[in-house]
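Scroll down for the structure; my scribbles are underneath it.
The other protein chains are all here in position, but one chain of the complex has been omitted.
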Amino acid sequence: MWRHLNLRWIVGAALLLLIATAGGAVSAAQNQVKNPDTLIEATIGGPETLDPAWGYDTASGEVIQNVYDTLIFPKADSASEFVPMLSTNVPSVADGTISKDGLTYTFHIRQGVKFQNGDDLTPFTVKYSFERDLIQDRAGGPIWILLDPILNVGTWDSFVAGVAKKMGVADQYAKDLKAFDPTKPGTYTATMKQVDQKAFNEMAGHFQIKGNDFIVRLAKPAAYFLSTLVGNWGSIVDWTWVTSKGVGGWNGGAATWRFFHNPKAEQSKLFSEMNGTGPYKLASWDRVNKKVILVRNDHYWRTSAAVKTAIIEGIDEFSTRFLLFQKGDADMIYVPRQNVGQVDPLVAELCTPKAGGPDFTMPANRDKCQATGNKNATLRLFKDLGENLNQGVYFQYDINPTSKYIGSGKMDGQGVPPEFFSDINVRKGFAYAFQYKTYIQQAWLGEAVQPTGPIPASLPFNNPENPIYFYSMNDAKAEFQMAWGGTGHIVAGPNGVLDSAQVLTEDDVIKGDTIQPGPDGVLETSALGDDQIVVDKTGELWNKGFDLTLLYNTGNAQRKTATQIFQKNIQNLNPKFSITIQSEAWPQYLKDLIAGNLTMFVIGWLEDFHDPHDWVVPLMASYGAFSGFQGKTLLDYAKAHWDALINSASVELNKAKRQADYNKLQLWYFEQAPSVVTVQALGRHYEQLWVKGWFYNPLYPGQYFYNMSK
Amino acid sequence: MKFIKPHRRTHLRTARPKPQGVFTSRASAYRLRQFQDYLARRRRGLRWLSQRVRRSPLAIIGLVLVLFFSFVALAAPWLAPPPSGARNPYMIPRASFRPYPEPPESAAWRSFPPDWHKHPLGLTGDQYDIYYGIIWGTRTAFRVGFEVTFSIVFVGVLLGALAGFFGKRIDNLIMRVVDIFLSLPALIGAIVLVSFMGKGLNSVIIAFIVFGWPFYARLTRGEVLRVKEVDYVNAARASGASNLRIIFRHILPNAISPVVAAATLDIGSQMVGVATLSFLGLGSPEGYADWGQLASFARNWIVGSAGDPTQYWYVIAFPGIALLLFVLSFALLGDAFQEILDPRMRGEGR
Partner (left out) sequence: MIAFIIRRLVILPVIILGVTLITYAMFSLLSPAEQLAAYVSSPTQLHGGTAAVERLIHTYGLDRPIWERYLNWLDNIFHGKLGWSTYANMWVSQAIAAYFPATLELAIYSFIPVIIVGIWLGVLSAVKQNTIIDHLTRIMAILGWGFPSFVLAIFLILIFFGILGWFPPGRLSTWADLVVSNLTSFHFIRYTGLNTIDGILNWRWDITWNAFRHLVGPVFTISFLEWAILLRVMRASMLEVLRQDYVRTARAKGLPERVVIKKHARRNALISAVTVGGLLVLGFFTGGAITETVYNYRGLGYFFVFSATQLDSAAIMGTALVISGGVVLTNLIVDVLYAIIDPRVRLE
């Protein structure tokens, strides 16, 4: 028996020892600066690529912004002003660097700048960088942003096809292109070669080098051109390095670009290597641990960055990020909205913008920060940061008749007809049935604002006076009664003025002539109007009812809540109304979106460049990323009414006229209600107290470590 | 599921002289006797089994737990009445649209059944009611456990019996397919299938069926091979019984006991498998009464808040305990069956 005892004793003792020493090894020394030479950011996800012309996600953009420089850069505390960077000037009409017709932009290229491998920055490599952007134009990539102002096309392929058409070989070209296989040079036919070279030369004609100047000639006077240059696609790469043997990238020639066009992520030669002029160099991209390690560029053309190393780590689990943060092992982390309550007791300094609403920039000064008085707190929190991100619920006007989500597919109470949402009263009924304030208060914990239409408040040419929908069960009811064959009219209330509809909610309490919040503590009403919709005849929809499935893509709590609010309120309107909520993983959601199966989709738009053009295009144009998926009825409507106005607004150089155009578009969007624009989120930024110099600029894709010290 | 006494005792009793010749009356009399024998065997088997179960304290605990969960599942509408106007009782109601959990309120326990509107076990992430979710989740647990287990036992036993009985090519074919499927661990295979099929509870159930049956096929085949050559089967064969009859009447009843024991054990673990996928976000939709899904909410709240690491203990504790007890109940029962039905486990004398 002693042997058993022996074994037991050994195991027991080993365990004890392990536990005891492990416990003893933990000694938290909190207040001194941890890892003073390293800035560590723990966030979610990771870059898809390191190629500036390929990346179209914020994680890639963040790395690229720290390693590459652009011609111009966002001004520290502004989203719509720029400062010189690799160009010594920000082009303007005043000094003649933008021509009067708004077509020609001149950049004076900075001299004496070196790439991280020692090569010189030249106007030639600037020109090469832009040409490389345009010819690479990968499917689903960001290059449309540059193609639109410079060549006035949507894709590089369509530009080349246009050239082929002009040459009269469109058919032959299309045929050859279909048979073309980049791995077999033999399939590159003479016709293709001719067309490709002609197209390339035509494109290259838009860029010009004059001495030390780089001149861009636009195809249309796009007023927003400068704002497109600060994205990662505006980065300047080094021709000598890209074409070197080690990298093997495109040599800049007209004859070879075809083989570097539309690469997959891994086929792009700059996929995992970087050589920019920026403040940090890439040390390693550890794709197993989702970690990008950057080290300071000691030969930076400005003063070198303050901190030697910067690490961006992708940790998907919030709990793990929070633990690192608590131990001081991360300097800043991403905190999802629902988890802020866990972190807040650790906040020692709270920085909020000026009272009375969101701030869309956060200057570098610390005047606005106040001590919270929390004990043992070690963090600083910036609140109410206006993100250029709108959440909305987009209706599908022509649901695929084979969709599983429309029940019987008929107006018989057991489903909805595919054209359900092409009825404007249905869309408005949904818009009125949404509890905007409850949604902001509860799902967003109060940190969001209701947008005034497709263009958020943080953008130029936003119209703050644009009407918005508000929660009103009466209006929702009237709209649903008028839908599908009902009729009605609006009458003014006792004051004889038509202003807005009367609002009565289930929760709010009317006392005298003011409305006070009900038991849920949230005031739903936005205006106390006294207009009334008088319904003369209820439509088929109201009489028969409907059954509909709303879908959101899994993993987004706020989007789920939005659909649940619709469900709760609309089912309360009429016992014959039935809404089912269903979640789908992104792949299935994407498939259903593309196939038109979704009855509506809940989605957010994050701007690519800071101009209303980047908002009206995705939300309103017939080729938009969102409106393009809302059904043929809306597509036709947009083609007939909106596309021309969107285009003319984008090339309007007169600010007042431009404003008028955008006001018109915003009001039009309200009247048609193709979507319910729910919130513009206000962000938060948490950091350790020892981090210095951080400020908010909504144009940064992530952290710009050059500003920070420790 | 019928519980049959183990093969050892049975075939001793049924080994009788092979009836030869074509005397139909004798043949039918033989069949009648055989059927009576079979009934008696079943009766005695059940009595014997229940005796053994009664003698094992662990099995009793398991049985009590199973009965308890059955009660909860049946009484769900009484224990946690769905909110008025709810069209699907399996969707857990949200107390509000806020995202964070809230602790249990003891006031809810002043009445019985407790009023879930006062959240007796607290609210998990997105303010879903934990008590409601656990009560209705019991039904999901039973449904999932039984659906998966019955299906895989059915398919597995059928194919295993065919392979074992017919042998040769059929055996070879079936067993190679079994080999292929067994080389993917069921959970891994299920994850692959579900991620390609699209998430959802039904996909997960299908996936576990697809990757679960080979185990039973192999088990049944082994038993069938052993039973197939014993005397009374030869006797039945000689008396001209059809293959199907031999398989279902004579072979399977005597080969099934290890399958029954394994299946009882499996009900709980299949449920855990499905819950695991829900935990990973591949199973039931958010807000569906499913314990794995309730537990998955815990991932974001596990660390509590600064200075109070156990602030959200209830988010994992209650769903975790429910999962554990459910699995335990069937495991105890199944383990006892295995102990009783598997002669190797019985031991002698000591």
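As written, the chains take the letters A and B, and residue 1 is the first residue of each chain.
Just so we're on the same page, a residue touches a chain if its C-beta (ideal position, glycine included) is under 8 Å from a C-beta of that chain, and two chains touch if they have at least 3 such contacts.
Small disclaimer: the values here were computed from a predicted structure and weren't measured.
The chain not shown here is in contact, across the full complex, with A, B.
Check A:Lys264, A:His299, A:Lys404 or A:Lys655 against the missing chain and you find that the one touching it is A:Lys264.
Only one residue in the set B:Leu121, B:Ile135, B:Ala217 or B:Ala298 touches the chain that does not appear here, and it is B:Ala298. Contact with the undisplayed chain is limited, among B:Val233, B:Val272, B:Ala289 or B:Ile340, to B:Val272. Screening B:Ile174, B:Val259 or B:Ile316 for touch with the missing chain picks out B:Ile316. Residues touching the missing chain, restricted to chain A, are 1, 3-4, 7, 11, 18-19, 22-23, 25-26, 28, 35, 38, 40, 46-49, 56-57, 138-141, 144, 154-155, 157, 262, 264-266, 283-284, 286-289, 291, 293, 309, 315-317, 319-320, 323-324, 327, 329-330, 585-588, 590-591, 593-595, 601, 603, 605-606, 608, 617-618, 622-629, 635 (touch as defined at the top). Across the interface with the omitted chain, chain B contributes residues 57-58, 176-177, 179-189, 191-198, 265, 268-269, 272, 275-276, 279-282, 292, 295, 298-299, 302-304, 309-310, 313, 316, 319-320, 323-324, 327-328, 330-332, 335, 342, 344-345, 347-348, 350.
Please note the rule applied: only the chains that are shown with their structure count from here on.
If each chain is reduced to the centroid of its CA atoms, chain A and chain B end up 47 Å from each other.
Considering their complex, residues 85, 87-88, 91, 94, 96-100, 125-126, 198-199, 281-282, 285-287, 299-307, 311 of chain B touch chain A. Residues of chain A touching chain B in their complex: 317-319, 322-323, 326, 336-339, 341-346, 376, 438-439, 442-443, 445, 520, 554-555, 557, 560-561, 564-565, 571-572, 578, 580-585, 587-588.
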